[in-house]
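Here the complex is missing one protein chain, while the rest keep their positions.
Let's look at chain A:
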Amino acid sequence: MTDSKYFTTTKKGEIFELKAELNSDKKEKKKEAVKKVIASMTVGKDVSALFPDVVNCMQTDNLELKKLVYLYLMNYAKSQPDMAIMAVNTFVKDCEDPNPLIRALAVRTMGCIRVDKITEYLCEPLRKCLKDEDPYVRKTAAVCVAKLHDINAQLVEDQGFLDTLKDLISDSNPMVVANAVAALSEIAESHPSSNLLDLNPQSINKLLTALNECTEWGQIFILDCLANYMPKDDREAQSICERVTPRLSHANSAVVLSAVKVLMKFMEMLSKDLDYYGTLLKKLAPPLVTLLSAEPELQYVALRNINLIVQKRPEILKHEMKVFFVKYNDPIYVKLEKLDIMIRLASQANIAQVLAELKEYATEVDVDFVRKAVRAIGRCAIKVEQSAERCVSTLLDLIQTKVNYVVQEAIVVIKDIFRKYPNKYESVIATLCENLDSLDEPEARAAMIWIVGEYAERIDNADELLESFLEGFHDESTQVQLQLLTAIVKLFLKKPTETQELVQQVLSLATQDSDNPDLRDRGYIYWRLLSTDPVAAKEVVLAEKPLISEETDLIEPTLLDELICYIGTLASVYHKPPSAFVEGSRGVVHKSLPPRTGSSESAESPEAAPSAGQAAEQPAVIPAQGDLLGDLLNLDLGPPVSGPPLAASSVQMGAVDLLGGGLDSLLRSDVGGSPAMGGGGGFAAPGPAVPASMGAPLGSGLGDLFDLTGGVGTLSGSYVAPKSVWLPAMKAKGLEISGTFSRQVGSISMDLVLTNKALQVMSDFAIQFNRNSFGLAPAAPLQVHAPLAPNQSVEISLPLNTVGSVMKMDPLNNLQVAVKNNIDVFYFSTLYPLHILFVEDGKMERQMFLATWKDIPNENEAQFQIKDCSLSADAVSSKLQGSNIFTIAKRNVEGQDMLYQSLKLTNGIWVLAELRIQPSNPTFTLSLKCRAPEVSQHVYQAYDTILKN
């Protein structure tokens, strides 16, 4: 006597047969017939034709039959709206039934029938049911409001159901409260602007009380609702946390995760010094770990969330590494997630264990998993420096296994390790080279080629190796082609004599035989570089590469904070905010973590502070997206981004010109490197840039000038040299001009003294500058108010700007000036001290400094001695600061003080300096690095001047 008999009706005339049975007089037969109809429905058969016959069975006091008919109605009412009206009367009548079960059933079913005509009749019964004496009916009615709102939102608002629903939050029965909250949350989600769930301390209190008494599902609704509340201070946050904490011990994992969400969010507001904060951290670990012993599907969702939690608060699970160890029969999706978290938790303390595990995983059967495990070993090496050596040897062991995909994966990560720890593990290159032939994946081939190119000088047969790749050049993927091109150019620059043929071959392959615009583009650049200025080419191609960061896949902090608010939801599984994928999200509100309040408020800025601080502590590392140069020329092992076709064609057209040398200057300026490589620096000034080979002879006049000076410079603002005579009277028909330059609060001025040594009155003064290296120009006309009588002097301060036209002068700081008066026009030239061009925002960030320092080739470094200076390091740094030379870091190395300083010129050129001061030695050593090395000499002059005055 099983239900499977309902499936066995004869195919032919099935509907007809059922129809007859439904209209039978016998109750039992009717019921059996409805069951058959339902059975057909469950397997997706269309039995809507029987609608009138089934509805006819509705009028019955047999509850089972009634329920079955209701089931049918819910499925098919929409397709037969006119017929559905027939059922309305019965519904309305049932809503008044003395049995609460029937009342609830009726109101519930009516809500499920999405037919407009029926909804009109639903309002009155629903209103009654919302105020029913029986809580079972009330809670069912609460959900019905949400259903109705979905069908006709306006109707619900007009009928005032929303207010009734809000009142139900204060209901005496916790189940009713929970359902009201669920319904309101659902409605609020579709109307983010409406202030439906207006939470205040009173209603929160009610929710917290209901939380303890309602069913597990109700608890989830209430917790999710609580998570949207913003406590007014840390006290309130703590008290809510205290009342939510017991939910962590619930058997239902969804309750646990919702509670974790509330706690993670409100924890933000608690001061870290609080004892309670520590307690809470401790309490969070066990429930999270427990989630991992549940069914694999639950584990997966839990792991995705733990991944977020570990990034936000690594301290919670730092001792729980072992629970993330992979069991061989875990489903693959669990394995991969566990591996991810293992790496996030890896630290110096547990790295040995982690490595042993990873090595174990690397011999498993599942290819995806093995690959990820090998990659994880590489990530460990990069993350935990102390383990790098062990990681490398583990990887070498794995390469020895000769399992193809393991070898390839290992080579890809070893390339990253080389980048992170240059000049440390190159001894393994020989082993890598042995496996050259087995590499068949583009990423691994590209990585190997990069290694060969980068270390060409240590690999005897580098040319042979690269040549072997070249044979099938056109069959390679773009990634490999680009890499091969770069590697051979590197090889050529390192061993020019033997490899000329090879480089020509690859350049012609890339530029003439290839259809790929990226490849052609890069080929032309190299070709041009090599043909015009091999030295510059060397600087560009063999430039030191910025270090790679340890964790490249961290979620951006603001997104992470938003995702923490979505713990337990789909967003947390996809690690994307709901707005990025929820269909029809009508203006989803971006959630954010509450700011920290209370005692520590002033002490630390919330949120961003920890991550920023972390970054500052490890200045040696810059984020991967920062390596402009690397990406530009050298290291695009990632998927190549093909440029828009338009750009490609323009390159093609320009190519002729390029080869002809017409764009020489353009390329030159690139070689100087500023705009592309400067990491923020570069020539701001338009026009042709400074030729790279320019010498910088010492401006003797300036030197003399400084030797003369003995006075004390102004303490505030830049140092100002005393005035000196620029234009002697005998050369200018009696007009003597002496002057100096100064810089004060961002503005440069030329301080002049005009003296009339002639016998006649002078008037109609005007001044003009010739084009000069930094575009200095008068910002205002020269204003001499009264005519200058004989033997009279006038002091004028002429404001200057740097927006004039630019022309390279020799010496660099030469300024040619023309002064006119009523007598004649006079010309003179003077040298200005470079420090008037040092701008106020010349302080570089530490990280930036390190990266830039490494980035500028060593050839650009210039060293100078500053003699006879007896200032202490601190005095030096404060003195220099007055002239906008900023000390970024100070270190004491073996008794010497090292000052690291930066300054920026008005045209955006950065100059980095290292000043070495030995306590007993009056001679300082100054090393300057700059992309435009010709300024170094003048910068040194400026240093010297400032320090000695």
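We take it that contacts are C-beta pairs under 8 Å (C-beta built on N, C-alpha and C of every residue); 3 or more make two chains touch, one makes a residue touch a chain; residues count from 1.
As a convention for this text, contacts and distances are computed from a predicted model.
*Asks:* Leaving aside the chains you can see, what is the UniProt protein name of the one that's missing? Options: "AP-3 complex subunit mu-1", "Vacuolar protein sorting-associated protein 33A", "Trafficking protein particle complex subunit" or "Myotubularin-related protein 6".
*Replies:* Options "AP-3 complex subunit mu-1", "Vacuolar protein sorting-associated protein 33A", "Trafficking protein particle complex subunit" or "Myotubularin-related protein 6" considered; the missing chain's recorded name is "AP-3 complex subunit mu-1".
*Asks:* Any idea which of A:S253, A:S749, A:N860 or A:T887 touches the chain not displayed?
*Replies:* A:S253
*Asks:* Considering the whole complex, which of A:N99, A:S763 or A:Q865 touches the chain not shown?
*Replies:* Candidates A:N99, A:S763 or A:Q865; residue touching the omitted chain: A:N99.
*Asks:* For the full complex, which residue in A:E213, A:E434 or A:D824 touches the chain that was left out?
*Replies:* Hidden-chain contact among the options goes to A:E213.
*Asks:* Of A:I85, A:V323 or A:A729, which one is in contact with the hidden chain?
*Replies:* Once the missing chain is taken into account, the touching residue is A:V323.
*Asks:* Taking the full complex into account, find the residue in A:E64, A:E501, A:D810 or A:D824 that is in contact with the omitted chain.
*Replies:* Result: among the candidates, A:E64 touches the missing chain.
*Asks:* Touching the absent chain: which residues on chain A qualify?
*Replies:* Missing-chain contacts on chain A: residues 1-4, 6-7, 27-28, 31, 35, 38-39, 42-44, 62-65, 67-68, 71, 75, 78, 99-101, 108, 111-112, 114, 134-136, 139-140, 143-144, 146-147, 150-151, 173-175, 179, 182, 186, 189-190, 213, 215-217, 220-221, 224, 246, 249-254, 256-258, 286-287, 289-290, 293, 295-298, 300-302, 319-320, 322-323, 325, 327-329, 331-333, 353, 356-357, 360, 363-365, 401, 403, 556, 559, 568-571, 573-574, 576-587, 625.
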